[in-house]
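Only one protein chain is missing; all other protein chains are in place.
Now for chain A:
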Amino acid sequence: MSSKRASMMPPAPKPPTSLSSSLVIAEHASLTGTKLITLGSNTVIHPRSKLSSAYAPITIGNSCIISERSQIGIQNEPDEEEADPVVIEDGVIIEVGAVVEGKRIGEGSVIEVNAKVGRGAVLGKHCKIGPLCEVAEGEVLPDYTVLFGNGMRRIDNSGVEDLKMKMVARQVEVLRKLIPSKIAKFQ
């Protein structure tokens, strides 16, 4: 069955990549585009996640978790000459179906299920974008911002970000055991 699945993949040329050796990337993840994709150490890329560097390079830091069906990178042709590269800092969790086109996603942020981060948006550290919430194009969110419900927002000053970072690290450890990594396929 796996050979049949592979034939369904488009025969697109592989984008240039800079992959850390401790990266966990599932066989069915998709990296497409022409610009550089950089993935940091201990990052987990779930199956069926889509990273597209067709219009701008993508940089993902260390200990990030990119879930299935999420779309990272500029999705369609930019109006201007150059689109801003997508930079995701360390310890970021991108959940199922999220679309991330932002310029910078700060350390320890969480983008929840089906949320959208518009082009050129900048998220501070430890931000949380709730399910189905959207960050507009070019918007700048300060550190610890939480978006929830129908576009409501608040600042999270619970001060538990160290614990959250620890949890991300634990989660990465577990996923490393569960998801077979096929780095060779993407190099």
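Assume a contact is a pair of C-beta atoms (placed from the backbone, for glycine too) under 8 Å apart; a residue touches a chain by one contact, two chains touch by 3 or more; residues count from 1.
Please note the rule applied: contacts and distances are computed from a predicted model.
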Open item on the list: Can you work out the missing subunit's protein name as recorded in UniProt? Choose among "Dynactin subunit 5", "General transcription factor iih subunit 2", "ER membrane protein complex subunit 4" or "Exosome complex component RRP41".
Closed with: "Dynactin subunit 5"
Task: Selected from A:L36, A:V96 or A:V140 as touching the chain missing from the view - done: A:V96
Task: In chain A, positions touching the absent partner - done: 28, 47-48, 68-69, 96-97, 112-114, 130-132, 148-150, 167, 170-171, 173-174, 177-179
